[in-house]
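Of the protein chains in this complex, one is absent; all others appear in place.
Labels A, B and C are assigned to the chains in the order they are written; within every chain, residues are numbered from 1.
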Amino acid sequence: MSKRLVLPALTRFVSATAGRNMTTAAYVAVAAGVAMMTLLTVAPAHDAAPRWVDALLWACLAYFVFEWLVRLRHMGRQGKFWFYALSSAGVVDAIGALAVPVALLSGVEPKTAWLLGVLWVLKVVPGIPGLRQLRRVLVVESGPLLSVLVIFLMVVFLASVAEYFLERDVQPQTFGSVPAALWWAVVTLTTTGYGDVVPITPLGRVVAAMVMISGLGVFGLWTGILATGFAAETRRDNFLRTWETVSKVPFFAHLGPAAIADVTQMLRTMDLPPRTMIIRKDTNGDCMYFVAAGEVEVDLPGRKVKLGEGEFFGEMALLGNAKRGASVSTSKVTRLLVLDLVDFRLLMARHPDLAETIDAEAKRRERENQ
Amino acid sequence: MSKRLVLPALTRFVSATAGRNMTTAAYVAVAAGVAMMTLLTVAPAHDAAPRWVDALLWACLAYFVFEWLVRLRHMGRQGKFWFYALSSAGVVDAIGALAVPVALLSGVEPKTAWLLGVLWVLKVVPGIPGLRQLRRVLVVESGPLLSVLVIFLMVVFLASVAEYFLERDVQPQTFGSVPAALWWAVVTLTTTGYGDVVPITPLGRVVAAMVMISGLGVFGLWTGILATGFAAETRRDNFLRTWETVSKVPFFAHLGPAAIADVTQMLRTMDLPPRTMIIRKDTNGDCMYFVAAGEVEVDLPGRKVKLGEGEFFGEMALLGNAKRGASVSTSKVTRLLVLDLVDFRLLMARHPDLAETIDAEAKRRERENQ
Amino acid sequence: MSKRLVLPALTRFVSATAGRNMTTAAYVAVAAGVAMMTLLTVAPAHDAAPRWVDALLWACLAYFVFEWLVRLRHMGRQGKFWFYALSSAGVVDAIGALAVPVALLSGVEPKTAWLLGVLWVLKVVPGIPGLRQLRRVLVVESGPLLSVLVIFLMVVFLASVAEYFLERDVQPQTFGSVPAALWWAVVTLTTTGYGDVVPITPLGRVVAAMVMISGLGVFGLWTGILATGFAAETRRDNFLRTWETVSKVPFFAHLGPAAIADVTQMLRTMDLPPRTMIIRKDTNGDCMYFVAAGEVEVDLPGRKVKLGEGEFFGEMALLGNAKRGASVSTSKVTRLLVLDLVDFRLLMARHPDLAETIDAEAKRRERENQ
Partner (left out) sequence: MSKRLVLPALTRFVSATAGRNMTTAAYVAVAAGVAMMTLLTVAPAHDAAPRWVDALLWACLAYFVFEWLVRLRHMGRQGKFWFYALSSAGVVDAIGALAVPVALLSGVEPKTAWLLGVLWVLKVVPGIPGLRQLRRVLVVESGPLLSVLVIFLMVVFLASVAEYFLERDVQPQTFGSVPAALWWAVVTLTTTGYGDVVPITPLGRVVAAMVMISGLGVFGLWTGILATGFAAETRRDNFLRTWETVSKVPFFAHLGPAAIADVTQMLRTMDLPPRTMIIRKDTNGDCMYFVAAGEVEVDLPGRKVKLGEGEFFGEMALLGNAKRGASVSTSKVTRLLVLDLVDFRLLMARHPDLAETIDAEAKRRERENQ
């Protein structure tokens, strides 16, 4: 009976969120499912698991099957059935929905079949925030990273054959074949060092020492490559984010990408501690400011106005009104983007359409202030 | 009797330093307390600890309780009672003062109760110099770092289920459940490699090798992200420090933050070995110098004047007096900030109020030289 | 009989590819050879290996011998016999061809002789894509890296003598001599930590803790050096690659290296998401674009033209035709190189021969467009 009530509600809920990647409900289901799957293996080998563990597992599975079916229907209605079904998200959803049932139906022992529930964690992947950035670093630096991997494998092979030759007579149990020595080489070169297989002949130890030092080198190269790639990616990301800030500002809304890129490169960032005076009233202004992060306080007669991220001030100085009309100071640690009069003029010379935007903006602002 | 003498003195001492974060006395108390707590556990299980260990522990505890109470009183008088009591420093002080007594009073065995004394090390945190910088790196890079952590956890989960499946029949003792396999996965992926749990089936070892290599990758990403964040933080820090140097120079005292930022960006740093001639007498000067670090020696007629950090020289060249009046050379490894005449003129054009500052400074200097 | 047919075909095939470093066939042979060599050691000690393993090993060896001989002949005909024979590639080929036969002929046990087949992996080295870059980093940073290695060795020596002194009486088996302690020190300083040799005296553990922390430091220095070197190498590589893009553009074909370097430094990169408008028809143009990566779509009347890597657009704006003739937008994630009119003019002023190139190009383009 409860199922008759739950099913339509669930369908409606999943339907409503079918467009999004992951809902809180899905996160909860993944966490619960994987936790139950883990619990299932803790129970003594031939005992049945507690009823509630089983019940929760079936509930999670049901949720994922429903989610998948509802998404398929939802996408089908939008004519994107195959696009979704074959996309990586669709494939992950399909695996999450089908892996366990298929295993159960093929006669795999239930405890083993439920292990496939671990694949549900793959559903989390699209929700990881910085993943795209990481993937781009891995793609951009794939050449050097692959080189290091090949060097890694070559050291592993050469070292394991050498150790096999040196240790096989003394330790036939652990160094009795090249694959066994390969296991030792990987454990050593990654500096994991389980200690289950250890060379004991003097020459074998010299080879092992060289492998360990190579391990440091491989580690260093790997990290160096990733650090370099990550720094470049961060720089590019920052540029794009500054750009986004710029393009959100009404002032620059009608500019083309090239002009925005120009503006982005002309802006200079300024990190200020809290309670620092930025503009003093009645001084001569020569630049305008955008708040990239933090908050500033404009000290208008009779009231204080707070300006947050994305807002700007001091633009009157660029529109002919040289005297600053109000003091402005930071109220938090603030990052400002500063556009100097000089750069602003240069920008206008390069992009004549900007002049009109500015005139319009100047008039709108003046009307507002009155 | 000694207590009657010690208490008021202690109160006075702590009172006097209540505003500061940490005193040498507090450091000594933390070190002594933690050392005694450690010693306490070395003694045979059911023996009483030596009297002096106990005495020192009680003394440290008393110090921390006093410190907390005195600070509460001190802050209460300034009307900041709750501000302090609920600040992180206040909470750490409260924990340091109360954790052990509360445990003792709730009937916990003394030896176990004193273990809470390890929380005293938290009092050291505000005194760590570069901590703020580190924290900002962690905050700024939290997105990518969290992504790597999620990837880390996913690899751990997938690998441990795979190993559980592959090894459970051969090693039911160590791979008998997914949590046991999770332990192995964390130990392996961090390349710690205790060796208490080691896969022995060929397929299990292949999976383990892949986990180890992933461990290198996770390590590399993590380090790369932190290195990038740290580099950016250092750059920002340097800018702020240069700025501070600039704003301390009387020459620029009356400039607004924007002008100071301008100056900061126009300055170029110059690292010089000791005993290098910077200015030769009677040559034409075209720039002025600020000593950012180190020391220079001005070779005035009849005497040598040493200029240290924050001082400046060669400014006469910017004030119309083109011929250098004295030779200047470094006496230590010195970092100079150089301001070229060209940039200086540009600066003046942008900030007309600077001209007056300069005229005033020129006159003051000339009077002084006469 | 089959040999009579195979040999000439093989000779022809190897001949045809003698100039190249590695063929797919060679990669297959290396992989098969090393795999078989590994399999050979898995068989029980005194049993003969399966016939097909032996056969494949001999086939691989035969391939490498043939390859070497054919290359020698091929190079001999071009008068480069000794150049090749003594080059690193030639030496690796010779080792691959001769090591196993020489070992077999000198009476080494076959199973051991075939182990030398692992040297075949060295043939892969020239084919690794980023290896040159890695090698240059190692060469450029060899000074600091060697310093770290010397520091590493000094810590290893000092620590192992200290541990020998502290542990020799308690653990004569494992710390009974300085070489044994050296083994411990290397295993510890690289943070491998097998656990086969572990200090147990309190002082010994303090020394060991310091060695481990030094290990972190050595690791950090090593990585820091490599990361720095790699970043510099990447920057240089990027410059050279941008340059290459520039020199491939017909527009700049006749420029000298200095002018190309100028162009390279004047270009600014712009990363754009897909479906972004770059040029709007009938607006005023002030810059031209080169497609460094990705693809753009020119919206000509009646048709859409796609421009890929290395192609350029918007150059009419630099040749006097200020109004943009067509809209251009990205169709993929695209990296553009932007050359501003200002920089372009500067470039022309510096390199008068560029003016003629431009006039010629302008006329060619206009003829083409009509």
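In the analysis below, a contact is a pair of C-beta atoms (placed from the backbone, for glycine too) under 8 Å apart; a residue touches a chain by one contact, two chains touch by 3 or more.
What you see is a predicted model; the values in this text were computed from it and never measured.
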Which residue, A:72, A:227, A:287 or A:339, contacts the hidden chain when the whole complex is considered?
A:227
Among C:151, C:277, C:293 or C:333, which residue is in contact with the omitted chain in the full complex?
C:151
Considering the complete complex, identify which of C:70, C:225 or C:298 is in touch with the unshown chain.
C:225
Of the residues B:25, B:62, B:104 or B:124, I need the one that contacts the missing chain.
B:124
Touching residues on subunit C - with respect to the absent chain:
143-144, 146-148, 150-151, 154, 157-158, 161, 164-165, 172, 176-179, 182, 188, 191-195, 198, 202, 205, 209, 212-213, 215-217, 219-221, 223-225, 227-228, 231-232, 236, 239-240, 256-258, 261, 265, 350-353
Residue by residue, what part of subunit B touches the chain that was omitted?
34, 37-38, 41-42, 45, 112, 115, 118, 121-122, 124-125, 128-131, 133-134, 137, 149, 152, 179, 183, 186-187, 190-196, 218-219, 222-223, 225-231, 234, 268, 270-272, 276-280, 283-284, 286-287, 338, 340-342
In the complete complex, which positions of subunit A touch the hidden chain?
191-195, 223-224, 227
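Methods note: only the chains that are shown with their structure count from here on.
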Which chains lie in contact with each of subunit A and subunit B?
C
Could you find the chain whose CA centre sits the greatest distance from that of subunit C?
B
Chain closest to the middle, measuring from C-alpha centroids that were averaged per chain
A
Tell me whether subunit A and subunit C, two copies of the same sequence, contact each other through the same residue numbers or different ones, using over half shared as the line for same.
different
Taking the mean of the CA coordinates per chain, how far is subunit A from subunit C in Å?
27
Centroid of subunit B to centroid of subunit C, CA atoms only: how many Å?
39
Each of the following residues of subunit A touches two or more other chains, namely 179, 191-195, 219, 223, 225, 227-228, 231
